[in-house]
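Please read the structure below before turning to the comments.
A single protein chain has been omitted from the complex, and every remaining protein chain is retained in its original position.
A and B label the chains in the order they appear, each numbered from 1.
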Amino acid sequence: MLLITCPHCGERNESEFIHGGPARMRRPQDPSALSDEAWVDYLTVPSNPLGAVDEKWWHARGCGAWTVLRRDTMTHQFLPRSDDGR
Amino acid sequence: MAAESMRLDQGGRIDRARTIAFTFNGRNYTGCAGDTLASALLAHGERLTARSFKYHRPRGITGAGQEEPSSFVELLGDHQSGSQPITTVQLRDGLQARSVNCWPSARFDLLALNQLFARMLPAAFYYKTFMWPNWQVYEPHIRRAAGLSFAPDADRVVGTYETRHWHCDVLVVGAGPAGLMAALSAARTGARVLLADDGTEPGGSLLGRKEQIDGRAAIEWVNAAVAELDAMANVTRLSQACAWAYREANLVVVTERAPSTPGIFQRSWRVRALQVVIATGALERPLVFHDNDRPGVMLASAVQTYIHRYAVRPGRRAVLFTNNSSAYEVAADMRSVGIEVAAIVDARAAIPADAAALVPGVEILAAHVVAATDGRRSLTGVHVRARVDGALRRIRCDLLALSGGWNPVVHLFSQSRGTLRFDAGLSAFVADHAQQPCECAGAADGRLDLPACLADGAEKGLDAARRARFTGTAAAAPSASAGPAHGTLALWHVEPAGASDKAFVDLQHDVTVADIHLSLREGYGAVEHVKRYTTAGMGIDQGKTGNINVVGTIAMAQGLPPEGVGTTTFRSPYAPVDFGAMAGARGGPVLLPYRHTPITAWNIAHGAVMVEAGARWRRPGYYPRPGEPLQDAVNRECSAVRENLAVYDGSPLGKFEIRGPDAARLLDLLYTNLFSNLEAGMGRYGIMLSDDGLILDDGVSFKLGVGHYLVSTSTGNAEEVYRHMEHLLQIERPEWKVRITPVTAAWANATVCGPQARAFMATLGTDIDLSNAAFPFMGLRHGQVAGLPARVARVSFTGELSFEINVRARDAIALWERVMAAGAPLGMTPVGSEASHVLRVEKGFLSLGHEVDGTVDPIDLGLGWIVSKQKPDYLGKRALEIRRSSAKPRRELVGLLMEDPARLVIEGAPLTPNGARQASEGFVSASVWSVANRRAVALGLLTNGRRRIGETVYVRMKDEVVRASVTAPCFYDPKGEKLRS
Partner (left out) sequence: MERYSLWSLARNALTHHQNWQRAWRSPPLKAEYDVIIIGAGGHGLATAHYLARNHGITNVAVLERGWLGGGNIARNTVTIRSNYLRDESIPFYVKSVSLFDDLTRELNFNLMYSKRSMIDIVQTSPKMRDLRRRMLNMHNHGSTYESLSVEEVRQRIPSLTGGGPDSRLPILGGMLHPDAATCRHDAVAWGFARSADDQGVEMHQNTAVTALLRGPDGRISGVETNRGTVRAAKVAVVVSGHTTTITETIGLRLPIKTINLTAFVSEPVKPLIDVIVNCPDIGVYIIQSDRGELIIGGANDLGLSFRRDIKQSVFEDAVVAMLELFPAFKRLKLMRQWGGTLDIAHDASPIVSRTPIGGLYVSAGWWGGFKAVPAGGYTLAHLIAKDEPHPLIEPFSLERFRHLDFVLESGTTTAR
């Protein structure tokens, strides 16, 4: 059971969260501009690294905020995100 | 009853005044309070306490604690349990224990016949035989012979299992010298400390030795330390508590086997600690040589523990076999209680002077090994020789104490993913780099002498407290003497005399050095291969004393250093734990909470048959009159809806209020159809897709006002849709100004339906204009109904004129009772989910669990109008297009009328071309008896179904084929005149 840091609530037990999968590129404003192949890729191909992955967590049994956090898929440790934003 | 011939008159941590009667293998004995089953039997001179797993060789007691690899018992009667080491059973009044794996008794075991076939039964023999005619001919016999004990009867458990969460700054595992010092150091800084010790009393290794601390008996120091800790408010101390798992993020699981709280049988703690100090000590390992498994062969440290802790003499004339100096203290202790020490066989060529000085007058055979033993049911002598060849010499003895070196107990450290390294001086694996905030201390960190343990514990405890941001100084280590210096000579096994030598490396599973060599010879060379091939280390003791010798044996055979071989993975639990201890009170409705509406009690009181619906809602299936069968009740309820007046509780439908300037944009993105052009006070049926084009949900959503909507979802998917919406807003469109409030439980409803519904609403009393002009189908109006504030919606899931009366949840019962009272003279009928299913099938309305099976999109379902062509984008739009751009034929929603009008078919039954036994071209999604049509009707999905209306298709069941004709998927009021009336 991970200890997840919600930006509003601080460190909380994993049981308060619902996992939202790896983060992916922002959904394009105009999907029709992408080729079919690119859209299929966007829908079905996730990040799957052995190492650091950005993933989404929903503090469903807490404040209700969605957060993107960086976690190592081998050690399960949370890592700082160097870039700003999502 | 036999006398306690081997009990010492004085000493030990037992209470001679309190005798305890027990039975073992059917015979009666007595012991003292404080004894284990092992110590009590040894006190009686009982040695043959078990039979080995495969060969059924006579076995005795090897160790004194959890590490015991030889003797396992099951407890009968009130204290029933599955197999456990004989050394961990605390003596209690009325205890009945029995050796496992032997029949009729350990003394006389018929299966000892296996020994005659021993040569045919090397490791992994079963992979090479038992193939003809097939394994299942042999399997029942193998299964009966395997399995150590019978499963214990859980009804005998007195008290409950409890679980709790715990947070602390420093968790100290082990209350031996290092653990106590660590706890003192940390606690004195003010840090919150949890000290968990596996023993029945604190002290660890000090309980089994004659040590002095600060000039007094060590136990006095232990008592003082414990008294200080118990007096501190920031310390929690647990006894008989095993820390058996180290998970991610410093979560450690500890289970108390005998908490002092009355009524609690066992208590598990899920401990989240900032820092962990692992002071779990070290375990002695045995030496490996031919016939090293006879009763009377014991670990030297166990002999010491029986002498000092249990006041038992495990033998009368002893030989010690060692490769390090700790055995010399044991020899001295033996002499002090009258055990004759015939010889010390030391594999080392040079014996340190400080060790030899402990045993003046004892014959020390340097550079010698024990090569074999004698004695069928009990040791009678050993054969020793010089290490490098030499003639065998027999020494008479009834006790052989083995000291093969010490293994720091790094199990928890390894579970935490800390890495290990091989320490040549100790000839053991020790902790190297931690991966989580923890540290090993004392003997667990490879410090084998007492002063070093005390100092190390003090320092590590303070370090832990400091890392948890507390300040202070380390507890001052008391003085103690070091004992002889430890110098261990690696001796993984004595060189065998011949290929038939039985030198046991894993006593529990009867794995010998020859088995390991066989495994390597056959190419199973990785340490994990050897383990799986031989099953070494896979027993209840999980190889605590044997695994290192397995590694060493492989290393010797392959010419590698032990670190080149590596260890097998350390897996939780450290020691076996009851399943009940992990579950605690979770179960039944605690595990799966029911969801009720306020009407549930009324439903049950009125005879409703309640069913488990989606998302754990408890809903009425039907309301049978006394003696009324299911189908009759459903028919009656359906008739009431179609012909007269009925009511159902639609409260579980998901409901969300959406507010904000971007609310309309949100709905337009979520649904396939346009919502932003909805008028206030009106609703619209919509379908939501996931972005990869699968149908996520359907429901009717309303516009309440400017930037204010009420979204309703199916019962089962409410949580999933909520997640979907919040994800969309917070992750994809954080710049949008919209807020979502779940109101599923805030509003309850009673939905009144049927041709008399409008008239009934007037009877019930409302200030809402109910005329069709003022309140059209899909409208939503506010007002008073039956004297209660309400939102009324004209939505229909049954196809009849309906008024969904939504009130605050606290008014639900009042509303329902008023509806039933006003409706009684009119024949108002409550209706359950079974009837709802029939009614919606008649109308061809979708059900997510039936027609929507992941292969169809809204167009396939005949809802092409719902897929907006105007909107440039909505979730799933592109996926829909991409999917339809393939040439694959699509399955479409159709109606099915069976050739036999009374025939119902299993929902899910496939439709196959010509009814042949082959891949399907569709399936029956729903099949019901329709009162309105006076025949059975069905819905299904069928390849190119809409082009095949009028065709005959075939429902293929196991042994029959049912013909049906394809129709449009609606069997009642296809123009929807009733619901629009």
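Throughout what follows, a contact is a pair of C-beta atoms (placed from the backbone, for glycine too) under 8 Å apart; a residue touches a chain by one contact, two chains touch by 3 or more.
This one's a predicted model, so the numbers in the text were calculated from it and none came from an experiment.
> Any idea which chains on screen the missing one touches?
Among the chains that are shown, those touched by the missing chain are A, B.
> Can you work out which residue in B:Gln10, B:Gln136, B:Ser260 or B:Ser771 touches the chain that's missing from view?
The single option touching the absent chain is B:Gln136.
> Out of B:Arg16, B:Arg247 or B:Arg980, which is the one that touches the chain we can't see?
B:Arg247
> For a quick check of understanding: of A:Leu3, A:Val40, A:Ala60 or A:Leu79, which residue touches the chain that isn't displayed?
The single option touching the absent chain is A:Val40.
> Write the list of chain B residues that the hidden chain touches.
80-84, 119-120, 122, 125-132, 134-136, 139-140, 142-144, 146-157, 161, 245, 247-248, 251, 253, 270, 417, 498-500, 514, 518, 521-524, 526, 528-529, 532-533, 538, 540, 542, 569, 571-573, 576-580, 582-583, 586-589, 591-592, 594, 611-612, 614, 690, 692-696, 720, 848-850, 852-855, 879, 882-883, 885-886, 888, 906-910, 912, 917-920, 923, 956-958
> Can you list where chain A touches the absent chain?
Chain A touches the chain not shown through residues 1, 14-15, 19, 21-22, 36-37, 40-41, 43-46, 48-50, 53, 55, 71, 73-76.
Here, only the chains that are shown with their structure count from here on.
> Within the complex, which stretch of chain B touches chain A?
So the residues of chain B touching chain A come out as 247-249, 251, 270, 272, 417, 435, 691-692, 723, 726-727, 730-732, 872-873, 877-879, 882, 885.
> Residue numbers of chain A touching chain B in their complex, please.
1-3, 13, 18, 20, 23, 26-27, 30-32, 34, 36, 39-40, 43-44, 56, 58, 60, 64-66, 68, 75-76, 86
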